[in-house]
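Can you read through this structure? Questions will come right after.
With one protein chain held back, the other chains of the complex are shown just where they sit.
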Amino acid sequence: MKSWLYSLVLMLAATTAAWAVEPDELLDDPVLESRARELSKQLRCVVCQNQDIDSSNAGVARTMRTLLRERLIAGETNDEIIAFFVDRYGDFVLFRPRLKPATYLLWFGPAVLFAVGIGVVFVTIRCRSRAVLDGTADPLSPDEEREFEAIFHENEGRRDP
Amino acid sequence: MTPEIGQFALTLALAVAIVQSILPIVGASTGRVLWMESAKTTAVLQVTLVAIAFGALMRSFVVSDFTVRNVVENSHSLKPMIFKVAGTWGSHEGSLVLWTFILVLFGAGVALLGRNIPVGLKARTLSVQAWISVGFLSFMLFTSNPFERVFPPPLDGTDLNPLLQDIGLAMHPPLLYFGYVGFSIVFSFAVAALIEGRVDPAWARWVRPWTLTAWISLTAGIALGSWWAYYELGWGGWWFWDPVENASFMPWLLGTALLHSAIVTEKRDTFKSWTILLAILTFSLSLLGTFIVRSGILTSVHAFAVDPARGVYILGLLGVTIVGSLTLYAWRAPQLGSGGVFRPISREAGLLLNNLLLATATATVLFGTLYPLFVEAVTDEKISVGPPYFNATFIPFMLPLVIIMGIGPFLSWKRADLPGIWQRLRLVFGIAIGVAGIVWYLQTDGPLLAVVSIGIAAWVFVATLREWALRIKLFDLPLSQSLRRARNLPRAAHGMTLAHLGVAMLVLGFVGSTAWKEERVLFAEPGTTVEIAGFEVIFDGVERLRGPNYIAQQGQLRVLKDGREITLLRPERRNYPVAGTSTTESAIRSTLRGDLYVTISEPATEKASGQWNLRILYEPLVNWIWIGATMLVLGGSLSLSDRRLRVGAPSPKSRSSALQPAE
Amino acid sequence: MMKKILLAMPALVAVVLGGFLFWGLNPDRDPNAIPSALVSEPVPDFELPPVESTQTPGLSAAALRSIGEPVLVNVFASWCVPCRAEHAVLTRLVEQDGVRLMGINYMDKPADAANWLEELGNPYERIGSDSEGRVGIEWGISGVPETFVIDANGIVVYRYVGPIVTPEAQDEIRAALAAAGGQS
């Protein structure tokens, strides 16, 4: 019982037949419109699963797109518009997480990891290249050479090398 | 009876797997040949039994046997036959059977084809592989039985998501699984080597064909999945950084690193513990992917039904496998010893950098995918990490990787002569700058990064060709001699060239279809004309059609170029009454220069009644993505066919000529 | 020693990661739930007309702020199946516990909403008709039904996502109402 109720709660998305951004939503001003598209790709649809509002067909996403464009026309900056949605939905709506203590690790983690990696590589290479590298290696001693020959021909004839 | 045969086959397979997980490995450490060799029998038995189970399930789907719960829930009598067949692996339970089948298939592959692998290593590897299959078979039988019966049977099934009724999708999971489950055998080889305490060039050579096989199919699987998304979802996109996509992408990235680091191990007897670690981690990421898809821990478009109990079981399986193997690694890796020496400018160093970049890129994806979970666990706050983050962090690691890919093949082992290489690459560099300049001059808008990326693609492309030309001394020798040299070159070398060229094509496709994409979204009525990317598209109206299990509204659009009609596009909006859902079928005019991509739907607003919502996209160069991916796959396959990978197999005399082609 | 630590790192990282994943499987955790940014904030500014052809007055922020005692604000729609399920519970809360209930009719056709209320009864004191869904955005809703508890000062103190049907859900609502009443 609980599970079907739950799944129905999520059905809001299915109530309208819209398909992503609709023609009637578009702005005439191409500059504003391209800003609108860019912004709506950064905002997450709150009822869908992992979709931005630009490509979502949920009713809420449509309303959000309309609001976003109205604010653009009103002359708000991108940051102000983003802030408007964050005020209402929290950081969850942002597909590009804001830089704050909780996301330092996210934003700097890979770079730090890379730096550490470079460090490890550097140390490795230094260790490995410290040995003499003049293009030739110590040749095998005569004893080794004999042992090698023995091993080399040990299985001769039994297997095709 | 069929389902019961399948059911029994699975229980029998589990019993066989249990034997295989113990006998061979104990045999290897006590020197009992019979026990070691029993792995061959059990591996073949396992694959036969799981194949029987898979066949039984498929048959139940084909004949719509609604006494099987899985069939009821994932099929319908009205579904086209091909999708009944595909329904076999469309659900959690069915796909698990497929997963396990591929797992045991790789085991049987090693048992039968790995004739040059020493019996002890083979026995240990197959035992480790059997540990995994015991885990998955028991998971299947105890929590997700695909043959659970319903009695009395309902009259009809409840269908499969029509969005998933696509031939691309039908083929997608098998290939994807083939890749990411395939890395299991590499994992087993690594764990076996740790147990044995020995990793050497021979080990790397024995494992290479298996790594390649897994990598090839994973590449094909991801490409096909991406192609499917592009073709079927109707958004004109091919990659969405969805958790489930990431789950298959991470093993690919790390698997690519593994492919390269294993070369160093094979040639130079070095990077040994790193190669082992990569082998373990690659499969760990595959398992993580399986976990993400099946536990519902992250929201995703593609996830299977959520079930915490299953999640806990898989997590336990993951814990034992990953933590167990990594602990073994921490314990045994110091004994593997480090190998040869090399200079900061050398092929080793280049491959090390390649590995570092790939590993960091993998970490970026892993971080981004799981970070919302971390934040939620620590601060109880919810955040989202989406495409803008991945694009911002992933690309900076990938571009340098592609750049060094151009130089890498010129580097010699141990110490390379940088001025000499520069001399050979000067011209290539000039060409790349030239191409970037031309693109910059031609383009009307689009980011600077796109121009740079095209330059980089040109760089890799020409550098790779230059390296190949140098090898066969093209233009230095008469053409016939060059061609003879080309024939004598190991296939792996050609494989590398082809794959690297493929990467250049991929970059071209990625950049073209993102940076210079054009889009028109409009309400149209019959007669509406749209201009896009030099085409004139005329909307002629809509026709109603009936499909086998859907009703479609089919739009008719004429495409004109320079006033001449070049094609007719028919996008559809389909309505599946049984499932109660609709899908969008795009119509695409595909050329190497770019795709004209049209979708149609009914307008959301009542204001626009009588009109149709058209979405017309022009995606330049998008097909080069699939071409590039195909070249990666072909390059990998060429490499796989290299004679050297079969050296040491004691083949009967009669067949040796077939196995060892001209050389 | 350094090397040993380095080699043990992967296993340690895997264990930590496993810990997080195990936490993530916690059955009480809903991966789809979105926490409200509105809790402890004042009621957002809005003004909604009544649902056409009903007698119930419309709803506005001003009206909510001037009540002077804790109220429930319930977002519902006639097309929302779970809303039917919680309707009886809401009615009972109003009739038996004396809860004051306000409604926001979300993205609904007024005629459908009026029929729905006619059929099921109308426990709402005021109903604002948010036919375009804009006020829903102001409230930061992610689906219907959702229910908010507002204290006497017009501060949002609690939000419940989904239908209030289980006893636990009702207890949470009652507790939130009680806490809101105690504060003022």
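The letters A, B and C name the chains in turn, as written, and every chain counts its residues from 1.
One rule holds in what follows: a residue touches a chain if its C-beta (ideal position, glycine included) is under 8 Å from a C-beta of that chain, and two chains touch if they have at least 3 such contacts.
Just so it is clear, contacts and distances are computed from a predicted model.
Can you work out the missing subunit's protein name as recorded in UniProt? Choose among "Methane/phenol/toluene hydroxylase:YHS", "Ferredoxin family protein", "C-type cytochrome biogenesis protein CcmI" or "Acyl-CoA/acyl-ACP dehydrogenase".
"C-type cytochrome biogenesis protein CcmI"
With touch as defined up top, name the shown chains that contact the chain not shown.
In the entire complex, chains touched by the missing one are A, B, C.
One chain isn't shown here. Among B:Gln335, B:Thr379, B:Gln423 or B:Asn488, which residue touches it?
If we include the chain that is not displayed, B:Asn488 is the one touching it.
Going by the touch rule given at the top, which residues of chain B touch the chain that is not shown?
1-5, 7-9, 11-12, 14-16, 18-19, 23, 27, 30-38, 40-42, 44-45, 49, 52, 60, 63-68, 77, 115-121, 141, 145, 147, 149, 151-153, 155, 196, 198, 200-202, 205-206, 267-269, 340, 412-414, 471, 473, 485, 488, 644, 647-648, 650
What chain A residues would touch the chain not displayed?
Against the missing chain, chain A presents residues 1, 4, 135-140, 144, 147-148, 150-152, 154-155, 159, 161.
Spell out the interface residues on chain C facing the chain that's missing from view.
Against the missing chain, chain C presents residues 81, 84-85, 88-89, 91-93, 119-121, 164-167, 170.
Here, only the chains that are shown with their structure count from here on.
In whole angstrom, what separates the CA-based centres of chain A and chain B?
A distance of 17 Å separates the two centres.
I'd like the Å distance between the centres of chain B and chain C, where a centre is the mean of that chain's Cα atoms.
The separation of the two C-alpha centroids amounts to 42 Å.
How many angstrom between the C-alpha centroids of chain C and chain A?
Computed from C-alpha means, the inter-chain centre distance equals 32 Å.
Which positions in chain C touch two or more other chains at once?
Those would be 32, 34-35.
Going through chain A residue by residue, note those that touch at least 2 other chains and give them in order.
As it turns out, chain A has residues touching two or more other chains at 49, 90, 92.
Provide the residue numbers of chain A that touch chain C in the complex, in ascending order.
Result: residues 2, 5-6, 8-12, 15, 46-47, 49, 59-60, 63-64, 67, 86-90, 92, 120 of chain A touch chain C.
In their shared complex, at which residues does chain B touch chain C?
273, 277, 280-281, 284, 291, 295-299, 308, 311-312, 315, 318-319, 322-323, 326-327, 329-330, 333-334, 370, 373-374, 376-377, 380-382
Going by the contact rule set out above, which residues of chain C touch chain A in the complex?
Result: residues 6, 32, 34-38, 44, 79-82, 85, 107, 132-134, 136-145, 161-163, 165-166 of chain C touch chain A.
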